[in-house]
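In this view, the complex is presented without one of its protein chains, the others remaining in place.
In this document, chain identifiers A and B correspond to the written order of the chains, with residue numbering beginning at 1 in each.
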Amino acid sequence: MPEFTDLLFYGLAALTLGFGFLTVANPFSRNPVTNAMFLVLTIISMAGLFVLLHAFFLAAIQVLVYAGAVMVLFLFVIMLLDLPEENRRQIKTLTLGLGTIAVAAIAGIFIKAISHAAPLAASDRWLDGETKPLGKILFETYLLPFEILSLLLLVAMVGVILLSKKDLK
Amino acid sequence: MFDWLNYNPTAAFVVFSALKIGIAFGVVMTMVAYAVLVERKVSAFIQDRVGPNRTAPPLALKIPFVGRFLQGLGIFQPMADGLKFILKEDFTPSYVRTIYFWLAPAIAVIPALLTIAVIPFGSMLGSEKMVIADLNVGILYTFGIVSLGVYGIVLAGWSSNSKYPFLGGIRSTSQMISYEIAMGMSVIAVFMMVGDLNLSRIVEYQSGGLHHWLVWRQPLAFVIFLVSAFAETNRLPFDLPESESELVGGYHTEYSSMKFALFFLGEYANMIASSAMMVTLFFGGWQPLWGAAPAGSVFAGLTHILWFLAKLVAFMVLFIWVRWMLPRFRYDQLMDLGWRRFIPLALANILATAIGLGLYSLASN
Partner (left out) sequence: MHAGLNHYLTVSVLLFCLGFLGVITRRNLVVIYMGLELMLNAANLALVAFSRFNANLNGQVMVFFTITVAAAEVAVGLALIVALYRKRGTAHVEDLATLKL
């Protein structure tokens, strides 16, 4: 008899993978907006998986940053560029076939590796991803990377402003 | 009668959660309907008119005196409005992107309703906490959900496949994203003082009466939050997404009947949600003016819920009042206010709070 959380895991995992598939290879629509919306759904169901892993803070951040900001940016770009649907150009069968074989091979290798790995010894001190310890470790052990990251954000901001100027040299 | 619930915590949890969700949903829907009436009455008062005072169902006027009185107040008007929305022709233009056109109104409403889930609308009723989901990351959840509200509007604007809705959608989205940042940053200072993200804990922190409310300790944060809330809900003076004089009707120009009603409902539900947030964060949540411990009796629990609702209604009236008092901002003024005034102010507020807290802990050691 599987526990309730396990059922939740299988449900959410199926949703994540299903939406993920529809993001990259939607058989019904080649519209980039549809792809973007399915990516949003993938991200939200993945936040559900994070909650199952007790990473509440990251789940909230995932929805806030990815679904709330990053994907809106995607939608903006798609809508403002008014990207045409990919209809006029069929995806080449050869590319598709070879790509699928390559990806399936990689997936096979990974899954074989996972199934051959020794299962983790059942530990009762599983982690609860509370906000407080996360903040502590972030501002003590990882203070320097954190500061570097803020610098990276600043650089990205300057770069984007420069790139989006009309008269790009 | 409910004895078996005590022996089965899972069943009790499910039953009580369902009850709380149902009641909260019902209350929000009723409040939306009557907020529209209040909006019309307040606007009438401000413009020196009378407002809706004619609608009455058959037989209601037969009740002596009371019937006439209720008719004058316009109590029956929301029912007529609702009926009108349902009965109107649901028209879908031929050039729209149908699936998204149909989905957008629903996507616009859902986030507003989901936000209510983490807000503590009362202390205790019996042994039940009066909050649907007492999350430890409560406020982050709220911001996450609120940020999803953008999709309904941007999809509505895009799927309508016509100029004005598209412009309205783009405007609204950039406005909401901009003010979300200011809003989030203003709230950080509150958390630094409380030391917790859980909304129930924040209400607890403000116990002990009027002078313990966070609005006195974080006035700047409150002002930024309040103005951002106006921008987030697309209300005047920031209702540029639907400014009639330039955009016809904004992102919902092409919508009619029930689909339009859903956008309408979403706007008011958003107002209720952000009012509830302000009450919880800055005005002591369910606490009476003189402060109180979590209720021990059912009666006290009910009074706490009433206190929360009273504060909520006060904020709703403020929202409505401001709408009829202030003219609309220009778009560049709006963006200027958000990015160049509020975000630096909020950052300065965080810094000042940090310094204050540091000095305080130094002094108390």
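In this section, contacts are C-beta pairs under 8 Å (C-beta built on N, C-alpha and C of every residue); 3 or more make two chains touch, one makes a residue touch a chain.
In this text the structure is predicted, and so the values were computed from the model without any measurement.
Seen in the complete assembly, the chain not on display touches A. Residues 2-3, 5-6, 9-10, 13, 16-17, 20-21, 23-25, 32, 35-36, 39, 42-43, 46, 49-50, 52-55, 57-58, 61-62, 65-66, 69-70, 73-74, 77-78, 80-81, 83, 86, 89, 91, 95-96, 99-100, 102-104, 106-107, 110-111, 114-115, 117, 119-120, 123, 125-127, 129, 133-134, 137-138, 141-142, 145, 149, 152-153, 156-157, 159-160, 163-164, 168 are the ones on chain A that touch the missing chain.
Keep this in mind: only the chains that are shown with their structure count from here on.
For the pair chain A and chain B, the distance between mean C-alpha positions equals 30 Å. Residues of chain B that touch chain A in their complex: 100, 135-137, 140-141, 143-148, 150-151, 154-155, 158, 166, 170, 173, 177, 180, 197.
Contacts from chain A toward chain B in the complex involve residues 33, 37, 40, 56-57, 59-61, 63-64, 67-69, 72, 75-76, 79-80, 130-131.
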